[in-house]
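One protein chain omitted, others in place.
First chain written, first letter: the chains are A, B, C, D and E, and each begins at residue 1.
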Amino acid sequence: MRPSRRAPDELRPVSLERGVVKYAEGSCMVKFGDTHVLVTATLEERLPPWLKGQGRGWVTAEYGMLPRATLERTRREASAGKQGGRTVEIQRLIGRSLRAAVDLEALGERQITVDCDVIQADGGTRTASITGAWVALADCINWMKTRNMLKANVLRDNVAAISCGIYQGTPVLDLDYAEDSEADTDANFVMTGDGRIIEVQGTAEKTPFSEGEFLALMALARKGVARLVDLQKIAVA
Amino acid sequence: MRPSRRAPDELRPVSLERGVVKYAEGSCMVKFGDTHVLVTATLEERLPPWLKGQGRGWVTAEYGMLPRATLERTRREASAGKQGGRTVEIQRLIGRSLRAAVDLEALGERQITVDCDVIQADGGTRTASITGAWVALADCINWMKTRNMLKANVLRDNVAAISCGIYQGTPVLDLDYAEDSEADTDANFVMTGDGRIIEVQGTAEKTPFSEGEFLALMALARKGVARLVDLQKIAVA
Amino acid sequence: MRPSRRAPDELRPVSLERGVVKYAEGSCMVKFGDTHVLVTATLEERLPPWLKGQGRGWVTAEYGMLPRATLERTRREASAGKQGGRTVEIQRLIGRSLRAAVDLEALGERQITVDCDVIQADGGTRTASITGAWVALADCINWMKTRNMLKANVLRDNVAAISCGIYQGTPVLDLDYAEDSEADTDANFVMTGDGRIIEVQGTAEKTPFSEGEFLALMALARKGVARLVDLQKIAVA
Amino acid sequence: MRPSRRAPDELRPVSLERGVVKYAEGSCMVKFGDTHVLVTATLEERLPPWLKGQGRGWVTAEYGMLPRATLERTRREASAGKQGGRTVEIQRLIGRSLRAAVDLEALGERQITVDCDVIQADGGTRTASITGAWVALADCINWMKTRNMLKANVLRDNVAAISCGIYQGTPVLDLDYAEDSEADTDANFVMTGDGRIIEVQGTAEKTPFSEGEFLALMALARKGVARLVDLQKIAVA
Amino acid sequence: MRPSRRAPDELRPVSLERGVVKYAEGSCMVKFGDTHVLVTATLEERLPPWLKGQGRGWVTAEYGMLPRATLERTRREASAGKQGGRTVEIQRLIGRSLRAAVDLEALGERQITVDCDVIQADGGTRTASITGAWVALADCINWMKTRNMLKANVLRDNVAAISCGIYQGTPVLDLDYAEDSEADTDANFVMTGDGRIIEVQGTAEKTPFSEGEFLALMALARKGVARLVDLQKIAVA
Partner (left out) sequence: MRPSRRAPDELRPVSLERGVVKYAEGSCMVKFGDTHVLVTATLEERLPPWLKGQGRGWVTAEYGMLPRATLERTRREASAGKQGGRTVEIQRLIGRSLRAAVDLEALGERQITVDCDVIQADGGTRTASITGAWVALADCINWMKTRNMLKANVLRDNVAAISCGIYQGTPVLDLDYAEDSEADTDANFVMTGDGRIIEVQGTAEKTPFSEGEFLALMALARKGVARLVDLQKIAVA
């Protein structure tokens, strides 16, 4: 029995609310249960120096947590003077995941920066971030389309992400914090709308896992991502 | 005529929503028009080293802005590696303002940290932060009271803040960004529920101002703060 | 009775010595009693990037304290790796105060940097800095005039600053450290030669203050600034 | 045809040389072809503060590259003032991977720090680091055993790692730089001596991959890790 | 002919003014011609962690330059966020030089920090700093003696320093900036009152030098230091 009484293959209630801040070209408040992330997409007509003059654009991401998004207050990274290793890992993952679905040549020499700021954290902040980021990114690209800034299709497919893990011997979908802190194995899957894999990260927190266990997690993830992609489609419709 | 068509002594619509995040001992989403700040109050049973063993507590504040709270994206301070001068100034002001209404001896050897994170900025983020911070602080102190952690009254009075300025020759209350970027003179007033002054900061952006002009701003501020204190009382009732 | 036996409206002995270092375009050793600040003004034919090509110049300030300017040694900020919040606040105040008296268009596309380094601190370092900075700035502008670098008048008026506070119930002028560390209320006033206000900052250290108290402080400040402006005029004559 | 003319399931020549520096409790120069990493294991009788008094030890890792380990010189991180995101990601992976094979209670309240410094980089520095780190760690634990510092077995199993990828449509084992920079998909597998998985990281560099492709990579990895574990056993025999 | 018209073995006018700031236990304004350094010595009843409990004290030094001590303004190190390499080199030299003349056991478990802040720089700031630092240190130790804090003699000998160089083929003493920027060879000598050497640093700026040239510089330095030690003795008498 999961602490939340969910079935093993049951997502938390998911919501994707668009247009939540007034300045950003795209934005989304994504909620996976009690995990709430505010995502914005910013379009800028400039590129990082190493990318200039190559006829293509860039999508990058930054991630942060409000200090009291967590049970205990976490030190503010701006005050600590640097981003922690976990933050760096997550924002690199988000950026890579989004770029896998974007035609950077079609974007042109521009940069879209996706900011994912966790308002409240109850496990799965990185998967919620990616799932919501796709919505903000889609809105940003629509914003460009309505201004005739794009000639070709930029967004090739949906991108969504979900975590899975082995909790008390059972593979379960979409771990919340209570499960995540107990799970033997924890994996994050980023997948496209057509069911292919963009990124897989599986970690044995305590005991190494078998290939069979891993495949069970992947099957759950595929199911969860399909549901998230449906919700994305409804949101941007 | 003000860009927002408000009367010179008219506040923007103000809302103070409590309990907006689930972990913090106190929290408040404060809105002054399109300026939205999420404030949390965190209680910790520890003190900064220089304050230990003196039989009294501490209230401090940190301030931040989400990168796309602003019209143009602002660089994330955690990524830049340090808090800017403006951030430092504002968070010191918030901390001082709150401490002026708190009996630190009655609080005991504990620290309350108030985090003010700007979700959307349209002028007056520091005054909205202070006004909302008082609500989050009050809730945090109530949280302690219900757990019998306090013997005496900690919160001596309400604290609220408002900006005033001279816009196109007229003293006006509660400047939004359109006014603030044009105003000749800009002043922030932090006041208590009984109408006394905690902090005054007035700056001549372009031309120095006279004592008469300054007094006109202070009169407006007194009116605005009285209204904000009423709203705080309703919010925490 | 004030610790220094001064009358409530009596400044400490003030001196403004010009030309104290050999390389700077303008310099001033300013002393308010035992508070000694060495100010230099540096002219550079370059601008911060965000100001280029707008046909006007810039005046900025930096502030520092020698480690043993204080009773106890203060950690060297260069060694700590960053400027503290108080330093940042003060140098921003000095810069704003000077700019309010300068015609930036008339200055042309150049930057004047005013460095205020506290040799010895006995309260009022920011007000002494501003008062001395005006003298160094005036000398720097004279240096430019004698080289025919300016077509119009750059310096519109004198700028001087003084602190006031309520010490043991009495409003007093120009607090020294003994008074400042005891005062209930502490305010700094930056004013022009013609008696207008550039910046006001009033803070209730312990108990909030009334409008009447604040006006009493402002009246004292006006008197003090008038005296400082006289001394500036004598100094640059 | 692979640039190195290797068969798809062929590792580069691997060597694991122990005892390469004189002070460390364990050390290993690991070479995967032209990728050379010097690994040391340091035993210290102290723990990070958050782990004190819990009756168990810790294994952590740090990673670095000499500036000219790469084709073009890379900026020295000590001079840049911070470790880059890639460095942080890799050293966290190495630490997690090793901890999965260590009985931290049996280790006692001590810390082993594994330093992986890349002398020359030709792809696969993280997998070579993990594989060599296990050897240095094993030697460090042997060093403790010969001094009767351990009561129980600390090292539960071997740990080795290898990369796989899809190069020009074919799944291949142990990518060198020429392949890695061209590969569509890149995955790293960390596995134990008994064939279970500690960590999986798969990334679609260009086009998302299917589950079938991923399973092909995992099969290759299993084969490669088995070979590496054999070489580790020979090395420490 | 030297730019200053001095004889090859002639020092610039030297002055050593004691007691120039009111809080420090020892202080000295040292002038070597137009090079002016303010030195303070601070006594603290604490030690760096690595020295605690060893029954001896420590003497350390920090060095800084006011931004406009130089012909062109130098960036403030506190603002740049770190001390430059030259600063670090010089402050380590000053610390080592002073410690060579101090009986650290006799000092007891205390630290004396010597701060050398360059008010105006015209070459030789490190040698002026050391020479003045000895005076401030001697005053600090006297301050302790008059409070019966010391049982034995702490200061074993005088310490002074001077630069020499080969300017247009001629060995000269005490280089000013005009000479220093032209000199082929530049050497700094730190010596004791009895003529022994504490530190020698000689650098060929352009062409390597011979042993004979170096000995000529050392002979000049011996003469210069003897004169400086005489002036120190007069200053502290």
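The definition used in the following text is that a residue touches a chain if its C-beta (ideal position, glycine included) is under 8 Å from a C-beta of that chain, and two chains touch if they have at least 3 such contacts.
Quick caveat: nothing in here was measured; it's all calculated off a predicted structure.
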Checklist outcome for this item: Shown chains contacted by the missing chain are D, E
Checklist entry - Of D:7, D:71, D:152 or D:237, which one is in contact with the hidden chain? => result D:71
Next on the checklist: Going by the contact rule already stated, which one of D:5, D:22, D:52 or D:151 would touch the omitted chain in the full complex?
Outcome noted: D:22
Next on the checklist: Under the stated touch rule, tell me which residues of chain E contact the chain that is not displayed.
Outcome noted: 82, 85, 88-89, 91-92, 96, 100, 157, 187, 191-192, 194, 196-204, 206-211, 214, 218, 222
Checklist entry - Which parts of chain D are in contact with the chain that was left out? => result 21-24, 27, 34, 38, 40, 42, 44, 62, 64, 66-71, 73, 76-83, 87, 113, 115, 117, 119-120
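FYI, only the chains that are shown with their structure count from here on.
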Checklist entry - Which chains are shared contacts of chain B and chain E? => result C
Item to check | Excluding chain B, groups that stay connected where the other chains sit | outcome: A, D | C, E
Checklist outcome for this item: Farthest CA centroid from chain A: chain E
Checklist outcome for this item: In terms of mean CA position, the chain most removed from chain C is D
Item to check | For chain B paired with chain D, centre-to-centre distance based on mean C-alpha positions, whole Å | outcome: 50
Item to check | Averaged-CA centre spacing for the pair chain D and chain C, given as whole angstrom | outcome: 59
Checklist entry - Among the residues of chain B, which ones contact at least 2 other chains? => result 81-82
Checklist entry - Which of line, ring, star, complete or other matches the graph of chains that touch? => result line
Checklist entry - Quick one: which chain pairs are touching? => result A-B, A-D, B-C, C-E
